[in-house]
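One chain of protein is taken out of this complex; the other chains stay put.
Chain naming follows the written order as A and B, and within any one chain the residues start at number 1.
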Amino acid sequence: MQKILFGAAYYDEYMPYDRIDTDFKMMKAAGMNAVRIAESTWSTLEPEDGKFDFTHIERMLSYAELYGINVIVGTPTYAVPAWLVRKYPGILAVTSKGRNLYGPRQNMDITDRHYLFHAERVIRRLMEYVSGRSCVIGYQIDNETKYYDAAGEEVQRAFIEYLRKKFPDIDGFNREFGLDYWSNRVGSWEDFPDVRGTINGSLSAEFDKFRRSLVTDFFNWQIGIVNEYRRPEQFITHNFDYSWNGFSHGMQSDVNQFQAAANFTVAGTDIYHPSADMLTGEEIAFGGAMMRNLKPDVRNYLVLETQAQGNPGWLPYKGQLRLLAYSHLASGANSVMYWHWHSIHNSAESYWKGVLSHNLKENEIYEEARIIGRELQAVGEKLVDLRKKPEIAVMVNNGSLTGLSEFPIDADCTYNDILLWVCGALYRINAEYDIIPQESDHERLSGYKMIIAPAMYSATEQSLERLRRYAQEGGHLIMTFKSAVCDEYLKIYCDDQPHMLTECFGMTYDRFTDGRGVKLADTSFEADGTDVKYFMELLQPSAAYVLARYDTDAYGKCAAVTANSYGIGRSVYIGCFFEREALMRLLRNECREAYIDLPDVSYPIVVRTGTNGSGRQITYYMNYSGEKQSLIPQYGGTEILTGSRIPEGSALILDPWGLAIIESKI
Amino acid sequence: MQKILFGAAYYDEYMPYDRIDTDFKMMKAAGMNAVRIAESTWSTLEPEDGKFDFTHIERMLSYAELYGINVIVGTPTYAVPAWLVRKYPGILAVTSKGRNLYGPRQNMDITDRHYLFHAERVIRRLMEYVSGRSCVIGYQIDNETKYYDAAGEEVQRAFIEYLRKKFPDIDGFNREFGLDYWSNRVGSWEDFPDVRGTINGSLSAEFDKFRRSLVTDFFNWQIGIVNEYRRPEQFITHNFDYSWNGFSHGMQSDVNQFQAAANFTVAGTDIYHPSADMLTGEEIAFGGAMMRNLKPDVRNYLVLETQAQGNPGWLPYKGQLRLLAYSHLASGANSVMYWHWHSIHNSAESYWKGVLSHNLKENEIYEEARIIGRELQAVGEKLVDLRKKPEIAVMVNNGSLTGLSEFPIDADCTYNDILLWVCGALYRINAEYDIIPQESDHERLSGYKMIIAPAMYSATEQSLERLRRYAQEGGHLIMTFKSAVCDEYLKIYCDDQPHMLTECFGMTYDRFTDGRGVKLADTSFEADGTDVKYFMELLQPSAAYVLARYDTDAYGKCAAVTANSYGIGRSVYIGCFFEREALMRLLRNECREAYIDLPDVSYPIVVRTGTNGSGRQITYYMNYSGEKQSLIPQYGGTEILTGSRIPEGSALILDPWGLAIIESKI
Partner (left out) sequence: MQKILFGAAYYDEYMPYDRIDTDFKMMKAAGMNAVRIAESTWSTLEPEDGKFDFTHIERMLSYAELYGINVIVGTPTYAVPAWLVRKYPGILAVTSKGRNLYGPRQNMDITDRHYLFHAERVIRRLMEYVSGRSCVIGYQIDNETKYYDAAGEEVQRAFIEYLRKKFPDIDGFNREFGLDYWSNRVGSWEDFPDVRGTINGSLSAEFDKFRRSLVTDFFNWQIGIVNEYRRPEQFITHNFDYSWNGFSHGMQSDVNQFQAAANFTVAGTDIYHPSADMLTGEEIAFGGAMMRNLKPDVRNYLVLETQAQGNPGWLPYKGQLRLLAYSHLASGANSVMYWHWHSIHNSAESYWKGVLSHNLKENEIYEEARIIGRELQAVGEKLVDLRKKPEIAVMVNNGSLTGLSEFPIDADCTYNDILLWVCGALYRINAEYDIIPQESDHERLSGYKMIIAPAMYSATEQSLERLRRYAQEGGHLIMTFKSAVCDEYLKIYCDDQPHMLTECFGMTYDRFTDGRGVKLADTSFEADGTDVKYFMELLQPSAAYVLARYDTDAYGKCAAVTANSYGIGRSVYIGCFFEREALMRLLRNECREAYIDLPDVSYPIVVRTGTNGSGRQITYYMNYSGEKQSLIPQYGGTEILTGSRIPEGSALILDPWGLAIIESKI
């Protein structure tokens, strides 16, 4: 059996007329083998309180069985029906802007007991109906779940309980959170003010942290219910998303995905990205690096949603849809599923177009999907379950993301901007990376030749100790500005920066400014004259040597980038933000220092690699440009899409937005 | 009797001291013959509940009678007195932002029964007082009436009733509006949620459509009252306005003016526009084209307000005030009335200056008004009741305006931007046009050589059939991108685009994108290299020939503009937005194809024409520039401002911002 899932979300509920048979025929013809159904359809599934209607579900399951297509069933709980809100208006979350109105999805308080009662009932009825069906291969819990800024009385009450447990001594709480400032001291838990008004960054960030735990709780509660019904071979997943700047853009602030993923059987995700001339594939690489590491023992993951035609301006050029599908697989995905099969004719997302346009006919996108589907039928077996072992890990944590949004550097230099600055530079030099959590233990860290912790603003002392030890014992540690600044409650450490690591990096600093008009000088990585942007720390090396300085004397001679030999490892500190091209040069040098072997080619040629189930090395060579590219692959082998033999040392030609996949024995 | 009304709004109420005699003398000396009074003065007319004070009204009427000046009386209902709101706070509308505060005008719910009760009483008392007076020539109902985003409980209840009547079957309602999406299904009318929260574009648009009908109802209610009092020779009008981007800017979204105008005896309007070096006259042409067609059997209209000095930055150059006055008449207006006579010394609109500045003395603007007034006394008779018969109609509808604001293309490419892109291009090639509603019947359509429907996004099948037939029977039909996309409920048609017209245009498309970086190529109208902006549809001709292509191959070869012979007519489809200069070239070609005769000259020389009461052709030649212009008029005749004879073929010189008006026998 081919195991790569290829398909789309399908909403029989939204169809303007009955065309289910046509659609399944078309999907089948395109080599599609999976549909995702039911998420967000509560109001058709339960049109009245307690009255259930499985018409659409049944139609989907029957046709799926008829055409031999797999079904992923989503629980419908992320959009509540009108009748439920009419009965229990309190289901609508109270946020910092007041009580939500009905209409939008994700407007509820996920801890509201009426919501939970009715959600449980509809989930159980749905599970009863679908879990025994042969076509059902797995479940998706809710969709893109977050806490939706819920800050009502109940949520706040629970937050105070959570704080009381953490801080039995209220004085300790006041001290840790610095509440004396501007008379914010809380004398007794009873006096706790409405947290929505707080100006205390520590308190505000802790409230967000607490609310992320509500999301994890919500997942575990639904998983518990679904587990009562699901067959062992059926997976259970979630559609995790990212921060959003018009596209997927770095870490999601409102979910601790590393914690939240614990009880799913496999990670799932949606990834949306620029297209046409803005297409780079960076978001796919980032999403894959994240998803592979949510469950380190189940490193493959499902792409449950990605764009077909998407929004205006996202329409792919010829060849891009195919390139994208393989890019997901090259990152370790075991599925490529479009959002969605058909474009929608009403409501809000009519111009977030699916594979089919509004006329629901075969079109250019469908044609390209059909090519992909047929190729996957032929070669999917060799691509599924790709094992990837990057030598580089990028360390992240939600606390730093929140922290730098409480204490921002610049609207264009957020935590995610810095994170993606690093990840984008790695991507462009074809240095593959994992994304790992700050909590990773020593063993996990030791598995990497290089660890980069960008803007790790909020860091526990344990995590800093682990990084220190990693470097000392021979690791290659790279940190950027705004790292090791404060603890998990955003209390800034009151000794030398970077906290606990001044010896490790052989430098310290206590001054920083915005870097306006400053350039890099004396660089060891051929980047003199590069503009410093947004922020710079004035590094004062003790043991470290200087990889770059600032070109200004106005603050005295200060370093911008330093490197240090520490124990038997190497520690590099990047004190400022600068143009990505220079960062690529710096990281290329550091990879050499760390004995990390990079491909000779770089972006727009993207090289991604892994080992398949037969133990063969699979190498993707992808052309992220509209011009033909030529290269000499590192290893010879078989180009599996064409079946042609590529001898070692012979050139490979990549079509515009084209790719080759070479299977080698190594 | 000279019948062109020339004058200003006058508020005795706002005067810092008694100067009514001085002002009437000054107006009289300037050849003014009309004042507009009383709108917005409820609190002086009825200073306490039920106590009426006609002091200011009486003063105005007496002096008007004394000086032989006509009076237009406005009902005062668009600004409510403080005592009324204190008694009935519910009069203040509840909008999407909550309950309005007292202070601004137009903050009330026009369906509130207390508001209506008190409005009726004050209108009746006013009518009793003024209707018999000889100087009173007509009435203005309210002012710039809209629904002011009222969305309180009563309004929403009425909306549900309206929906129930339209959709006796709630399932049909859910289907038509696509409410299954994101679980928005409404199981029973009782469950109907607060519509202010909806994310369903169809529902939101329908709510707006319903609320536009409230405005029409409000007009008809007031008209009914006024009709009880008015003498047959007294007109009844309204001051219709436009969308607003700092100036009058295309269609007003909140009123269906074609419906609303039904029971008025004559259309009225206010038009505000850029001035000084930004002056083009486009807004005047557009407003006239609209107003002439609100009541097709009464094609002349009243300009009830236009700017004298206006806001800072609007101060007219020497000659511009005069040019503007004649521009209104050239569009078919029978009046030019300034807002307002005097500048106001307090409150909110102190810097929306009138004819007089704050010192209330003769000034440069007054001097120029006096020139206009004297000229109109001399020649007004020849200019009044101008009959205009453009050969081109531009088709509009509120539904498309709402639709493209629910599903926007770009903040700089709204429905009105596209509409004015077309109208502005026509204006600049001196192709005069009418504005007609989508509902226009076959007979009305047949009267035009060319019909242009820009961005007719929301279109009923009946209207599309009428356009198809128009083309088939020999009409010249031009549509732009985003036309014929969805029905009157914004449900996108689920067959090929443009719906019902693929054969007519000989092309279809199902892909579109934002057109970033794309240019026109292979144009038949000398516009290769023109930048495409905001949006492009990838047209795939079947029968059509290609008037322009896109210069990119990334999506395959696609057409940008197509033309088709259909029946005995011609159909042109413009698939994207591009620079206006290129559109002017395209439209000039199409006019030639349609045997529409354009003047040889174009903007900044503006030519406008019509037939006067004596059956003579009146042609305005206007110079919208600061440089002298020279031209040879199409027909000889008499220049009526100077009385000089212009022989056929001889040159005419236009002063900077100057004009000539030629009367010819034809």
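We take it that a residue touches a chain if its C-beta (ideal position, glycine included) is under 8 Å from a C-beta of that chain, and two chains touch if they have at least 3 such contacts.
Keep in mind that this is a model prediction, so the values were computed, not measured.
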Among A:198, A:280, A:377 or A:602, residue touching the chain not depicted: A:198
Candidate in contact with the missing chain, chosen from B:168, B:312 or B:647: B:312
From B:21, B:364 or B:526, residue that would touch the chain that is not displayed: B:364
Selected residue (touches chain absent from view) among B:296, B:567 or B:626: B:626
Residue of B:52, B:67, B:83 or B:229 touching the missing chain in the full complex: B:83
For chain B, the residues touching the chain missing from this view: 11, 13-14, 16-17, 40-44, 47-48, 76, 79-83, 85-86, 100-105, 107, 276-277, 309, 312-315, 317-318, 343-351, 357-361, 363-365, 626
Touch residues of chain A, complete complex, unshown partner: 177-188, 190-194, 196-202, 407, 409, 486, 489-497, 510-514, 516-517, 535, 554-556
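Note that in this section only the chains that are shown with their structure count from here on.
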Whole-Å gap separating chain A and chain B, where each centre is the average of the chain's CA atoms: 50
